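I have placed the structure first, in the form of C-alpha cells, so that the comments after it can refer back to it.
Removed from the display is one protein chain of the complex; every other protein chain stays in position.
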Amino acid sequence: MRYEAPESLEGAVALLAGAKGETRVLAGGTDLLVQMRADIVEPDLIVDIKKIPETRAIAEEKGGWRIGAAVTGAELKEHPRLKKVWPGVIEAANLIGSTQVQGRATMGGNLCNGSPAADSVPALIAAGAVATLAGPNGKRDLPVEDVMLGPRKLALQKGEIVASFLLPPRPPRSSDAYLRFIPRTEMDIAVVGAGVSLTVDGAGVITAARVALGAVAARVLLVPEAAQAIIGGRLDKPAQDRLEAAAQAACRPIDDKRGTVEFRIQVAGVLARRAALIALDRARSN
Amino acid sequence: MAETNGHANGTNGQHAVGTRTIRPDGVDKVTGRARFGADYNLPGQLVGRVLRSPHAHARIVSIDIRKAEALPGVKAVITRDDFPDQPSEFIPAGEMMMNYKDVVRNVMAREKALYEGHAVAAVAATSVAIARKALKLIDVTYEVLPHVIDVVAAMAANAPLLHDDLFTAGVEPKPDKPSNIAKRIEIKLGDVDAGFAKADLVVDREFKTAPVHQGYIEPHAALATVSEDGTTECWTTTQGHFIVRAHCARLLGLDIGKVRVTATEIGGGFGGKTVVYLEPLAIALSKKAKRPVKMVMSREEVFKASGPTSGATVRVKLGATKDGKFVAAFAELKYQAGAFQGSPVQPGVMCAYAPYDIENVHVIGYDVVSNRPKVAAYRAPGAPISEYAVESVVDEIAKKLGIDPIQLRMMNAAREGTKAAYGPKFGPIGLEETLNSIKKTEHWNTPLRKWQGRGVASGFWFNIGGETCVSLTVNEDGTISLMAGTPDIGGLRASLAAVAADELGVPYDKVRPIIGDTGSLGFNFLTGGSRSAFSGSMAIVEAAKLIKADLIARAGKLWEAKPDQVEWRDGAVRPLGALAEKVKPMTVADFAKVAGKTGGPIAGLGRINAQGAGPSFGTHLVDLEVDPETGRVTILRYTVAQDAGKALHPAYVEGQYQGGAVQGIGWALNEEYIYGEDGKLQNAGFLDYRMPVASDVPMIDTVLVEVANPKHPYGVRGVGETPIVPPLGAIANAIENATGIRFTELPMSPPKVLKALTDKGLNKVS
Partner (left out) sequence: MAKHHVEAIVNGDPVEFLCETEETLLDVLRETLHLTGSKEGCASGDCGACSVMLDGRLVCSCLVLAAEVGGRRVDTIEGMATGETLHPLQQEFLKHAALQCGICTPGVLVAAKALLDRNTSPSETEVRYWLAGNLCRCTGYDKIVTAVMDTAAAMRKG
C-alpha cells in the first residue's frame, strides 16, 4: 500500500489520474481509516492532500469565502469571522463525531465520503456553496448539491479531487442554521439533517431561502419547494406548516438501524422548521 | 446504624475505613503506566487471530487448514480437533451454571456454528498481516441452516433446532423431542389464584427487552506461553483468573498446578469477563507453535463473539387491594440464552418480586437457546429485566389506585423477617431506608414542567460470598504487603488496604495491596456477585486475627508473660496489669524489627468460604424531558439511594451507584443488538451500539444508606450490581409520567417514542 503526500494540486491529480488499482484521497482520515480497518476498502495508493496549500487555506474571495477542502472542523470553528457569517456551516462541520474527530474531519472528506447522512453537506448546499474541482483537464466548479450522486457515488472523474469550497457573498440580514436528529446528544450519524439559509429584508420578510435535507434520500437533497414555502413571508405558523409539509414530501428515506422511514419523514419536517426559525432569528439580528 | 464487633468505628486505632483515601494503584492509572491485557508482551511472541463463522447457523462439514499452515510465518493453526470433547456436566459458576460440554463448543465450534462470530479456527503467525492472510486461506465448508433469533420464535414448535440433544428440563412428563427450550423453572409461595380472587385491581402486562452488551471499553486480550513440559503461563484481562485456570486446565487436559494465570489490570468487565474466550485458544496455539501467543479481540469481535445479556419477553400480573396491598404476584419470564443454555433466568425469577412482601407468588422462567452469542453475566444478571417489568406494573397500580408510588412501595416493602419468594428470610435490610431517603431529597420535591416526568423504582440483588484467600505479610520495615486474589475492577485495592490498615493499626499508606496470580494464593472465586470487597475484607479480618494471635504469642515470650497479661487493643499488643509498668506496648512495626528473633516472618493467610452476604436494596429517582416532536428523551436529574451496609470507601461505593445507573440509562433508552433477517449483527461497534456519552447524562446524585449487615465484621454489603436494577423501571415510569404512555418494550428509543406519541396525536410541543 503506497502513501504519497504531494505538495501541489497538480501533483495530487497526476498521482490519482495515473494510478492503477484502488486509490483513496486522505484528508482527515476519519472515514477512510475506519473503512480500511473494517476491510471495506484496501487501497493500493493513498494520496494525502493535507500538504497542498489550496486545500488548507481559508480566505475571503470576491466578497465570499474560499475554504480549503482539507480544513478541519475545529479550524473552521476557531476562525474569528466565519461563524458570524455562516454559523450554520460551522456548526454543521462541528457536529461531525467528537472533539477528537472534529480535530481531523474536513468538509471535503465529509462530502466525498459519499454518505447521504454527512453533516456538513446540507449546510453547504443550503449556503449555495460551490465546489472547485481539480483534475487532469484543469479546474471546474460544481454546486455542492451536484457532487454527490448517490451513496458512495460522486460526480468526480478519474483523477479529480475537490480542492476547495466557495461560499457566496452574503447579503445583509442573512444567516443559516443546521440541525440534525441523533438519538444521543453526540457521536451518532445523523438520522435526519436539515440545513436552512435565508435572507430577510428590512421589514423582516424572507426574500431568499435555501433548504437542504440529509439522510432522507440516496443523496443530500436541495428542496426548492421547501424554500418556496417560506419566501415572501415572516415564517408565520402557516408558512411553518407548509415548510414542514414540503420537507416531508421531498423525503425518500430508507429503514435502517438508525431510523425508520416514518420517523425520518416526520422528523425532517420538524427539523426543517426548527432550523428555519433559528436561521431567521440569526438573520434578523445580523 | 448497628455496631458490629467494634470494627465499624476503628477500635483498632486507625481510621482508614470509611474515608476517601487515594487508591494505591491510582498513580499508575492516571499516568498510563498500568498494564492492561493488551499491554503485555513477551519476546518472540506471535500474533493470534480467530476465524469466525459468517453464518448464524450452519453445520461445519469440513475445515481444511493445509494452505494456512503452509503460509510462511504461520506457526500454528488450531480447530475443534485440538480440543478434546467434554462430557456433559453442570457446574456452578457463581451466579449462573455452566456445562463444559457447552464451554468447549463455545470456545471453538464443533459440529455446528451456532451464531455469526462463532470461533471456527485460529492461527498464530509472526505478524498481523500474515495472520490475516492465513485466516483467508482456511477453507471451511458450511451447510447453512435456517436460524432463529427471537426468544418467542425460538420456543415455537417448528423453530429451527440448535441442539438435537437438548431436551427441556423441568417439565413432566420428560419430553421425547428436542427443543430450544433448555429449562423450565418456577418458584411458588402461597396460592396466587386465591390471591388474585381477593384483588380489587389486577394489572397484567407483557414486556420485551433486547440483548444488550456489558460495553466494557477494553476488548478481551490474552497472552499465553507453554513450555515443552506443559508448564503454562497466561496473562489475561479477566474477572476471575482462578476460573480461567480451571477452565483452561479442563479444556486442554492440563494439571491445574501447571497453569499459572495472572490477572492483568482489567478495563471493565461487568460480568462479561467471567468466562473464557481467547485464553484456551492462546494456550493451544502456544503449545503447538512453541512460542508465546498474544490475542486481542477487535471491537467488532467483542460485540459478535462475546456474551451480551439476554433479550427477553416477560409477563407480569400483579393484584392489589384498593388500599394498595399486593395480594398476588405472577410472572412468566422467557430469557434468551444465546447459542448454549444458561441465561440468567434463574436470578431473574428470584429477584422479580423480592423487594416486596407478598403472600402469594408464582414465577415461571424459561431458558431458551437461539442463534446469538452465548450470553454472559451482566451486572445483576437477569434482575434488571424482571424488575423493569415488575416496577412498571407497580407504578401502574400506584397510578390507578391514586397512591403515591413511594408510599405504595413502602406499604409492601420487604423488611427484616420477610420471607422472599425464592426461599430465605431477610435479615436486616435497607429498602425502606432507601425509599425514605428518596422522599426526603430536594429532587423529589422539585416541581416539573410540561413534557417532564418523574419516575421511581426499587431494586435488589442478593449478592454472594464464596471462596476467598488473601495473604497479609508484615515486612521488615513494618509495612504491610496485602495480596488478594480477586481482580480489582473498580477500586477494590483501596478498600482492602483500608481494612488491612485498620485491622493491624498501621497507617493506610503503609499497606501495599496487589492482586496475586493463581500460583500465589489458594483458590479465589471470581470478582462478581458484588463479592470482592465483602469477601476480601472478611478474609483480611481472618488473616489479621492470625497475625494478632501470633504477635500476642511472641509478646508473651518476649515479656515472659501469661496470656491474661497481654492483649491486642488500639493497634498494638499491650501489657496488662502490673506488667504494664515493666514493658511498653509493641506495634506491628515494632514486631517487624524482631521478627526473625521471635520466630520468623510475620504473615497470615485468610482462607474462607465467605457466608452471610447481605442483599443490597436501592431506590432510584429520575426526572426526564420528552421532546414530543422527535421522541428524544433527555435525562434531567437522577438520584440513587442504596444500602451499602458499611461503605469501606464512600467514593468508590458512590462510583458503583453512578456507573450502574448510567448503564441502566443506556439500556432503557438506546442500547440494543440489532439483527438483520440474515441473523447477522448490524451494529457491532460503538457508533451504532449507543452507550451513553458524557453529554447524555446529568450528575448522578447519591445517597449512601448504611444498614449494617450483621454477618460481616464491618457490616459490609456488596454494592456493585444493585445499581443497574432500578433504572429501567424508573425511566419507563418517568416517561409514562411525562407522556401518559406506558412503554413495554426496551429500548425506548426516539422512533418508538415518537410513533406512540403520534398515534395518540400528542406529537406537538404546545
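By written order: A and B. Residues from 1 in each chain.
As a convention for this text, a contact is a pair of C-beta atoms (placed from the backbone, for glycine too) under 8 Å apart; a residue touches a chain by one contact, two chains touch by 3 or more.
Only a predicted model underlies this, so the values are computations on that prediction, with no experimental measurement involved.
K.L.:
Over the full complex, note down every shown chain the hidden chain is touching.
P.N.:
A, B
K.L.:
Looking at B:Thr238, B:Gln341, B:Ser616 or B:Gln658, which residue reaches the missing chain?
P.N.:
Only one listed residue reaches the unshown chain, and that is B:Gln658.
K.L.:
Which listed residue (B:Asp82, B:Asp102, B:Asp150 or B:Glu265) would be found touching the missing chain in the intact complex?
P.N.:
Result: among the candidates, B:Glu265 touches the missing chain.
K.L.:
For the chain left out of this view, which of B:Asp102, B:Glu218 or B:Asp502 touches it?
P.N.:
B:Glu218
K.L.:
Contacts of subunit B with the missing chain: which residues?
P.N.:
Within subunit B, the residues touching the omitted chain are 20, 22-23, 25-27, 29-36, 38-39, 129, 214-219, 265-270, 296, 298-299, 489-491, 649, 651-652, 654-655, 658-663, 685-687, 691-695, 697, 699-700.
K.L.:
Spell out the interface residues on subunit A facing the chain that's missing from view.
P.N.:
1-3, 5, 26, 28-30, 33-34, 36-38, 46, 48, 50, 72, 74, 97-101, 103-104, 185-187
Rule of thumb we're sticking to: only the chains that are shown with their structure count from here on.
K.L.:
Roughly how far is subunit A from subunit B, going centre to centre by Cα mean, in whole Å?
P.N.:
44
K.L.:
Can you tell me which positions in subunit A touch subunit B when the two form their complex?
P.N.:
Per the stated touch rule, the residues are 38, 181, 183-189, 191, 257-260, 262-263, 266-267, 270.
K.L.:
With touch defined as at the start, can you tell me which subunit B residues reach subunit A in the complex?
P.N.:
So the residues of subunit B touching subunit A come out as 300, 629-632, 634, 669-670, 674, 682-683, 687-688, 690, 692-693, 695-696, 749-751, 754-755, 758, 763.
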